[in-house]
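With one protein chain withheld, the remaining protein chains of the complex are depicted in position.
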Amino acid sequence: MTDLNFLADDGLVDALTIEIADLLRRLINEGEQGAVDLLGLPLSPSCVAALEQRLGQGEITAVLDAAGRSEIRETGFPGVWWTRHSDEKGRVVAMLIEVTFVPDILRANIDDMALGCERLTGSTHVARSQPRSAA
Amino acid sequence: MTGPAASPTPPAIVPDAGAVAKAMRSFIADVGPTAALAMESCVHCGRCAEACQFYVQTGDPRYTPIHKIAPFKQAYSREIGPFAFAYKAFGLAPDVTAAELGNWQELLYDSCNMCGRCSLICPMGIDIADLVEQARHGMFDAGLAPADYLGALAEKEHATGSPFGLSTNQFRDMLHEIGSKHGVVMHVDEARADIVPTVSSIDLKTYPGSMAAIAKILNHMGASWTFRTDGFDADNVSLTAGDRMGQEAVTRGIVEAALACGAKTVVMPECGHSFTEMRWEAANTFGRELPFRVLQITELLAEGLNDGRIRVNKVAESATYHDACQLSRRGGATAAPRIILNALGVDLHEMEDAGETNWCCGGGGGVALIKRAQPLRDKAFEIKRRQVEATGVATVYTSCSGCRQTLDHGGKATNWNKTVASLLELVADNLKD
Amino acid sequence: MTLLEFARGPALQVSVLIMIAGIFWRLAGILLLRRRPQLAAPRISPIGQIGGGLSTIMSRFVPRRTFWPRIAVSVVLSAVFHFGLAIILLAGAPHILLIHQLTGFTWPNLPKGLIVIVSGMTLAALIALLIRRVGHPVLRLLSTTDDYLSWLLVFLPVLTGILLSGEALAEYGTLLALHILSVELMMIWLPFGKLMHSALVFAGRGVMGANFARKGAAT
Partner (left out) sequence: MDDSENLGEMLARRGFGRRSLLKFAIAMTSSLALPPFIAQVMAANLAKAKRRSVVWLSFQECTGCLETLLRSSSPTIDSLIFDFISLDYQETLMAASGAAAERTLRDAVAANKGEYLLAIDGSIPVKDGGVYSLTGGRSNVSMLAEIAADAKAVLAIGTCAAYGGIPKAHPNPTGAVGVEDLVSGKPIVNIPGCPPVPEVLSGVLVHFISFGRLPDLDELKRPLAYFGTTIHDQCYRRPFYDQGKFAKSFDDEGARQGWCLFELGCKGPTTHNACASLKWNGGTSFPIESGHGCIGCSEPDFWDAGGFYTSLAGGSGTGWRNAGIAAAVGLAGGAAVALSARRKVDTDPDKTP
């Protein structure tokens, strides 16, 4: 199929760059987080690649393995994160630019920690040898 | 479009309502499929104005050709159009008011030569000249033909058969007088003859020489011919006035005279409308095909020159030729005059738009016979004057006395240094015995 | 029954039938009037007269050279409009498709971009023609409500056609419905007003051509 993505990619990339810079400025000045849902925008694959190239690579790349693989990468601009979520079949279900100190998904969740804590205490030899209390 | 000049608007003539109704009915009586198709097709594109000498020279939008039949088109739509019932039910096309019709006298007579130039430019193929002629029937029946001169002449023609009220005896005497004056044998009212030449009243009054010329040429040809005083006047002023009864009477006179002497050919004189009437309308007016041929004088001369019955000397002269609209554009006899001029060896310089798309001299269709139309005629003459001067020649030949008279008057009014002459007389003057 | 289904269904049927009935009514109403006899001896044969008629039908598309200077604007504008409309209708893909579905004939179409350009020119010509009709003293004198109504009923289909090709102002379904409805309005008015000239022009020119050829006169 002819590649019709010659449309002015750089035009779109510039527009997105300006918006991201705006969000970053607001985060810095007012501490307000922001995000851009890339899947919601009519972006062609080449345009996404051009944006990715524009934002570049940062110091952190995190991989999340939960209900499919997700990659949370800090771009070349601190506070600007590129998040790509895929489901078990590898289909990209969400892709966004998050402008925040640390994306929420990286932070451990209080409820998970509570359950984890129980399991942790239950995992010692002592705990394992006692009869289990009624579930 | 030259600057709009204030053309003289005649006093509005207000006929009574009965006359208006009569006018509409008589117009409608003539409307057949062709006229109906024409009126239904107009898309109001305004191009016909750009071909009409009176609009072009004055810039007055009222002189737009198709506008000239507006009241009658209204009547047609209301009375016999395909959606007449709707027009009436919704009152779409109001009845033509008396005042309205009165204003149209100037549009249908003074400013229309029925020359048909507008019909050539019309993208819808509407023969506006034909519609104007039918509209004039309505105007005449409503007593709205311009009284000064055209109307008067038509009345006389209706009564006596000649617009100037000449009796047959007076006409016979005039013919013999012309014959003796020009030393030409005149055949008048003979019982049998192959060719019957008819006479235009203008020639009788202003160019008697042309009668001598016809006689001289017919004698030269050794043809069996005769004038017939019982049907001599070809002018048919009634036609241009819109008087169908008068028009029919004149036509019937000529046809019956020709039938009486067993003519094989009737020759129309140097005149436009008479040719149109006799060649194309007489059979319809008479009701059956005519047993004889109808030729315009130039057609006869061209035929004679071609088959040797007429022999002429060469004339070393350069000239131009003005086509009469009814002969060339409307009548299809454009070639004959060229054959004649060529035979005479005339160095012919054709005017711009010569032949089918020629500009009218401004006097045709009875306009020459309307006094108050003089300013309009002068404006139309300006075109013709420019065209003739552009050829650089000294003489303008024509084969229609109407044009000749109009160009003469126009020339005199502007002391024009050109001579306007008759092609017929040129042939007669150069016969080779 | 959405607006589009109405436009493509009953409205299309009714308007086409009204147009057909109207056209035949008007033609019959004209051509069945009493014919005035033509008894004068013709200059050429009946075949020649038919030839004259056909040649006039074609010749009147291009006015005689001598008339051009005075009617150039009218000729150019109406030519751009009529040819534009013809190209849109005969080379536009959806129109060819419509004809194909009705008659089975089909032929290659021009790319949509070109058709949009042509439609733009057609629209511009229409607007210029309207301005001229209102501005020019002769045209203003001659024009009736039918002229302006007929103009509007031709302008709307071209306008809605352009909007439809843009597919921006509203949804495709709505734009297509508006386009079809505007064409239907035009079809309903066609037999009763000036648009009838699309049929009468050939009859008119043909009759004049034949009559004049009969007289050997200029066609």
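Letters A, B and C name the chains as they come in the text, with residue numbers starting at 1 for each one.
Following the convention adopted for this analysis, contacts are C-beta pairs under 8 Å (C-beta built on N, C-alpha and C of every residue); 3 or more make two chains touch, one makes a residue touch a chain.
For clarity, every value in this text was computed on a predicted model and none was experimentally measured.
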item	value
For the chain not depicted, the shown chains it touches	A, B, C
Touching residue (missing chain; options B:Ala84, B:Val188, B:Leu259 or B:Val315)	B:Ala84
Residue ranges of chain B at the interface with the undisplayed chain	22, 25-26, 28-29, 79-80, 82-85, 141, 244-245
Contacts of chain A with the absent chain, listed as residue ranges	1-2, 4, 33-37, 39-40, 64, 66-68, 70, 83, 85, 87-89, 91, 93-94, 96, 98, 104-105, 109, 111-112, 115
Sites on chain C contacted by the missing partner chain, in the whole complex	1-2, 4-5, 8-9, 12-13, 16-18, 20-34, 93-95, 97-98, 101-102, 106, 109-113, 115, 167, 171-173, 176, 180
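Throughout what follows, only the chains that are shown with their structure count from here on.
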item	value
Between chain A and chain C, centroid-to-centroid distance (C-alpha), Å	62
Where chain A and chain B are represented by their mean Cα positions, the distance between them in whole Å	97
Contacts with 2+ other chains: residues of chain B	none
Residue list for chain A, restricted to those that touch at least two other chains	none
Chain B residues touching chain C - in the complex, by the definition given at the top	1, 4, 30-34, 36-38, 40-41, 43-47, 49-51, 55-56, 61-62, 64, 66-67, 80-83, 86, 119-127, 279-284, 286-290, 293-294, 328-333, 352-353, 355-357
Touching residues on chain C, where the partner in the complex is chain B	25-26, 28-41, 43, 56-57, 60-61, 63-64, 66-67, 70-71, 74, 78, 133, 136-144, 147, 192, 194, 196-197, 200-201, 203-209, 211-212, 215-218
